[in-house]
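Excluded from the complex is one protein chain; the other protein chains are retained at their positions.
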Amino acid sequence: MSFPLLTATAALPAVGAVATAAVPAAKRTAAKWLALLVSLATLVLAGLVLARFEPGGDRYQLTESHSWIKAFGVRYELGVDGIAVALLALTALLIPFVILAGWHDADPLETNSSRWRPTQGFFALILAVEAMVILSFEATDVFLFYILFEAMLIPMYFLIGGFGDRAHAGSDEKAAAQRSYAAVKFLLYNLVGGLIMLAAVIGLYVVAGNFSLQEIAQARADGSLSMATGTERWLFLGFFFAFAVKAPLWPLHTWLPNAMGEATAPVAVLITAVVDKVGTFAMLRFCLQLFPGASRWATPVIMVLALISIVYGALLAVGQRDIKRLVAYASISHFGFIILGIFAMTSQGQSGATLYMVNHGISTAALMLVAGFLISRRGSRLIADYGGVQKVAPVLAGTFLVGGLATLSLPGLAPFISEFLVLVGTFTRYPVLGVIATFGIVLAALYTLVLYQRTMTGPVKAEVSAMPDLKVRELVVVAPLIALLIFLGVYPKPLTNIVNPAVQHTMSDVQKKDPKPAVEAAQ
Amino acid sequence: MNPVYYLYLAALLFTIGATGVLIRRNAIVVFMCVELMLNACNLAFVAFSRLHGNLDGQIIAFFTMVVAAAEVVVGLAIIVSLFRSRHSASVDDASLMKL
Amino acid sequence: MSPTAVHSLWTTAADPISKIDAPKIEYGQLSPTLIVISAAIVGVLVEAFVPRRSRYYAQVFVSVVALAAAFAAVVGLAAGGYATTKGHIAAMGAVAVDGPALFLQGVILLTGLVAVFTFAERRLDPEAHGNRVDSFAAQAASVPGSDSERAAVKAGFTTTEVFPLALFAIGGMLVFPAANDLLTLFVALEVFSLPLYLLCALARRKRIMSQEAAVKYFLLGAFASAFTLFGIALLYGYAGSVSYATIAQVVDGSVRTVDPALANTMGNDALLLIGGAMVVMGLLFKVGAVPFHMWTPDVYQGAPTPVTGFMAAATKVAAFGALLRLLYVVLPGLRWDWRPVMWAVAIVTMLGGAIVAITQTDIKRLLAYSSIAHAGFILAGVIAMNPDGISSVLFYLAAYSFVTLGAFAVVTLVRDAGGEATHLSKWAGLGRRSPLVAAVFAVFLLAFAGIPLTSGFAGKFAVFKAAAEGGATPLVVIGVISSAIAAFFYIRVIVLMFFSEPRPEGPTVAVPSPLTSTAIALGVAVTLVLGLAPQYFLDLAGQAGVFVR
């Protein structure tokens, strides 16, 4: 039994969370540093995972397996394939930036209440989320995954509801009301999704008799476990519903704009760049593997919904007045692309979708965090309150622009590759859908450039005339992300090497092959 | 005569008691109706005991009486204390807690 | 009726009484019950003879020791194999000593122990005239607001009778799930109900409401037990016996028909069905299932909070134990008749409880409705009619009772001038005032809501899994939906505590004595342990999940 690397990767932030929460009220800064160090250490562990993972090797590597709840046939089973590794790395990578970006977000406004320790809570919760997300990427036991999938809602809920954006249009009470509304909406949407999934999980157990992803998938593959078509479809729908809420897929998306709008920028990044990825990841890992038949059956509908998400999200992004809500709707559009890629059932589509998850994580983080810095300076989320910022804060404007260009997936930046792969993958199987989806790139350009023009260009508004440019801390947050965007845009091979084999497995799970080019087909 | 009639009588008494519980306001009366229901049960026991030709039913009847007595003690205690604090034994007046 | 029968009856009665062989009672196996009951009697004597000053300590001592001893006895019996292999019917077929019985008795005893802690808490209320006071009336007999009451308070009287009462109730509850004939069932029912009626009336604050609660509980309870009794009568009429075993045999038709004279009653299904339904109804009343639930909110609200916690936890355990035994031992041959009905009851109970709870404004009523919804979930497991059904229900009861006790214990801490501040609006911003208490309560709420990593989730999962395996998939789906609805109001409370600004005139959080702290801590511990590593307890429940017949 070698060193349980995967467990360690998840356990470290969990322990760190407890430790951070335990830091006494006065020692606020200590808590911050502790959290930052823990997250960096986690990043190192994630790097180890990345190093130990052999792209060519078994499907699941670094596996661990211990008995947990025999009565439910539940085991503590971990293992990572390429997709999981990529997302795990992404999570571990983003958290330090999130923490650093949120450095002052949770400083208590009033210092009188000594027992109330928001700062410690804030960073502890972030670490808790990290731990749960990482473990959910590693879990190869359906029950274990489900538990984390549900449990991570609670810390997220407190992060959204407890530490709202201080730059709020309305009064404090109004802000608090909207914030708790957003938090409750987030929780209820995902809880309902999760509970419906619970029914499906139980059903799966009744059918399969255990929860081990590998065993069940194996049994499905060699036909020793056959499900009635109806049953399989119901179970699939149960699982997919939960993931579609999390992802989020139209029309289950409305919680996201509220949540991202009301939460602080780092938390918003946590939501859309990290937590939501669990949903799309789970579609790849669970829906396709456990219910290949049903997945094929549901594909047309899902593709159409994804398409609607793409266009609809983009159009609504154009119509937004609030910077963060705009980014939220943009994310909805992007999640549409991801889901489109997953269910296109082509290697380009699914590799593209996986890359998309990673790249979208990085690009949204860049854009959202810079937006957060901007908002924290002016104290308003309304686009209309800005103008001419590039004149007074060129660096801020520049980074913002790069983030925006990444969002509209400009060639040369990472998102372009994933988006193009998704489009190609879709196009090869569903040309019409592919073409319609391609219109998304025009809309993306529209909302991004409109946002940039209204906030950064034009005559300098009086309120922003004294706006300071990015501080060192903030540069340290943004610069690496941008560097990463460029690097992955020019040389994504390390990523594709890891992802491709995993995608091949998934493709064989659903018994699909890439369509042949017309010319070869002709010959 | 056929002891089955006793059963009908028992059922009748039970129903009367139940109805009384539903329609009477005074707590004491309601309580007496409950007692009536218990006694209806006793009658049924005894009648069945006779039918089956074993003594269990009759024994049970005694148990029931004891229980009923105990209930009287507790019940009266509660009702009286209520009556003393609100000078009314109407069950409908006791409706502070609702919704 | 034929004269011969009369004659035989007469002759049997007329026989010269030769000798009655003394009934064989396995005192060892009944020891838990016996210990508790005798302790209760001792408690009565204490009331009679120990000077008032030291009664409180004496009573607490007696009850705690007795409960601990009884629990030790249960453990001993279980270790002695009575829970599994040696399980059998004791006391001339009156009481079963088997897995479910012992498991539930253990749970009830622990619950009772914790409840006694909360009963004994006397640091929450401000001292009256230099005397520490607990949450019970100074003198139950004195009229609220009267001079006599004031005098009693001044004299520092306390109703130490609550401890023997609680012990009697616990005694009854111990027998209830173990009862193996209908008579014992009925007696046990009354033995644990009557003390509860009294306990409800003993609140120190808001006495009028407390008395009202007692009256409602008493009248409705008596009404329900009358139904039960009549049901028992009918069953007796059907089978000619009240012993579970015999009735079961008759139901299965495996018993040789007695003399033809009885043919018209013996095996008369109308009697069986009506009787069975009425008995079950009595039990449903105790577990608070719709439509027999309506006493629950009022009584929970009116009763002194420690008593509420005790009732909510222990009564449910005992009643569900009895219900399980009745359905699994006596009426399994009848399942095709009662199952659909129980389905309906379970559904309306889950949905009703969850929906009505949404608009509640009083925390105690809220918990009452949530307990109704939970009764529905447990019923879903009861209906499963398979071994998993039994064990899952046992596990759920264990998990649920501790969460409930803990939650109500927390409720006792949040106080303002008028005693406990149970109106939800007063809980606003509690998280800011005292994060710890709020966090603990949040844990309990999440457990109620069945969020993973809490005992609530493990229990819910077990129950739904059993139900699904038992083919009750629709129940599972509805259960899932209603837990979604339920989640809404649990979340509402959490929002209130953490995300809304504290009121200036808001309540204070009293610092409890070690007693209540233990209760709460135990609740949290059990919630988390059963949530994270339920395996051991699931095994326990699994082994215990076999009834002796």
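Labels A, B and C are assigned to the chains in the order they are written; within every chain, residues are numbered from 1.
Throughout what follows, a contact is a pair of C-beta atoms (placed from the backbone, for glycine too) under 8 Å apart; a residue touches a chain by one contact, two chains touch by 3 or more.
Just so we're on the same page, contacts and distances are computed from a predicted model.
Student: Pick, from "Branched-chain amino acid ABC transporter permease", "Cytochrome c biogenesis heme-transporting ATPase CcmA", "NADH-quinone oxidoreductase subunit L" or "Multicomponent Na+:H+ antiporter subunit C", the protein name that UniProt gives for the chain of this complex that is not shown.
Tutor: Matching the unshown chain against "Branched-chain amino acid ABC transporter permease", "Cytochrome c biogenesis heme-transporting ATPase CcmA", "NADH-quinone oxidoreductase subunit L" or "Multicomponent Na+:H+ antiporter subunit C" yields "NADH-quinone oxidoreductase subunit L".
Student: What chains on display are touched by the one that is not shown?
Tutor: Output: missing chain touches A, B, C.
Student: Hey, which of C:L30, C:A166, C:V280 or C:A541 is the one touching the hidden chain?
Tutor: Within the whole complex, the residue contacting the unshown chain is C:V280.
Student: Which residue, C:G352, C:P435, C:G459 or C:G531, contacts the hidden chain when the whole complex is considered?
Tutor: Final answer for the missing-chain contact: C:G352.
Student: Kindly state which of the options C:Y56, C:F103, C:Y197 or C:F227 is in contact with the chain not pictured.
Tutor: Checking each option in C:Y56, C:F103, C:Y197 or C:F227, the one touching the absent chain turns out to be C:F227.
Student: Check the options A:V207, A:L382 or A:V450 and report the residue that touches the missing chain.
Tutor: Hidden-chain contact among the options goes to A:V450.
Student: Touching the absent chain: which residues on subunit B qualify?
Tutor: 18, 21-23, 25, 30, 91-92, 94-99
Student: Please output the residues of subunit A touching the missing chain, sorted low to high.
Tutor: On the subunit A side, contact with the omitted chain comes from 188-189, 250-251, 253-254, 312, 315-316, 318-320, 346-348, 351-352, 388, 390-391, 398, 405, 410-412, 416-417, 420-421, 423-424, 427-428, 431, 434-435, 438-439, 441-442, 445-446, 449-450, 453, 456-460, 490-493, 496, 500, 514-520, 522-523.
Student: Which residue numbers on subunit C touch the omitted chain?
Tutor: Those residues of subunit C that touch the unshown chain are 215-216, 219-220, 223-224, 227, 269-270, 273-274, 276-278, 280-281, 285, 290-292, 294-295, 297-298, 336-338, 340-341, 344-345, 352, 355-359, 485, 488.
By our rule, only the chains that are shown with their structure count from here on.
Student: Take each protein chain as a node, join two nodes whenever their chains touch, and name the resulting shape: line, ring, star, complete or other.
Tutor: line
Student: Determine which two chains are connected by the greatest number of contacting C-beta pairs.
Tutor: Top of the contact-pair ranking: B-C.
Student: Rounded to a whole Å, what is the gap between the Cα centroids of subunit B and subunit C?
Tutor: 24
Student: Counting only Cα atoms for the centres, state how far subunit A is from subunit B in Å.
Tutor: Result: the chain centres lie 65 Å from each other.
Student: Send over the residues of subunit C in touch with two or more other chains.
Tutor: In subunit C, nothing touches at least two other chains.
Student: Listing for subunit B: what residues touch at least two other chains?
Tutor: none
Student: Going by the contact rule set out above, which residues of subunit C touch subunit B in the complex?
Tutor: 1, 5, 8-9, 140-141, 143-144, 183, 186-187, 190, 194, 197-198, 201, 207-209, 211-216, 218-219, 222-223, 226-227, 229-230, 232-234, 236-237, 240-242, 258, 261-262, 264-266, 297-298, 301-302
Student: State the interface residues of subunit C toward subunit A in the complex, per the touch definition above.
Tutor: Contact set of subunit C toward subunit A: 391, 431-432, 434-436, 446, 451-453, 457-458, 461-462, 464-465, 468-469, 473, 476-477, 480-481, 483-484, 487-488, 491-492, 495, 498-501, 533-535, 538-539, 542.
Student: Under the stated contact criterion, what part of subunit A meets subunit C in this complex?
Tutor: 67-72, 113, 115-117, 146-148, 150-151, 153-154, 158, 161-162, 172-173, 176, 179-180, 183-184, 187-188, 191-192, 195-196, 198-199, 202-203, 205-206
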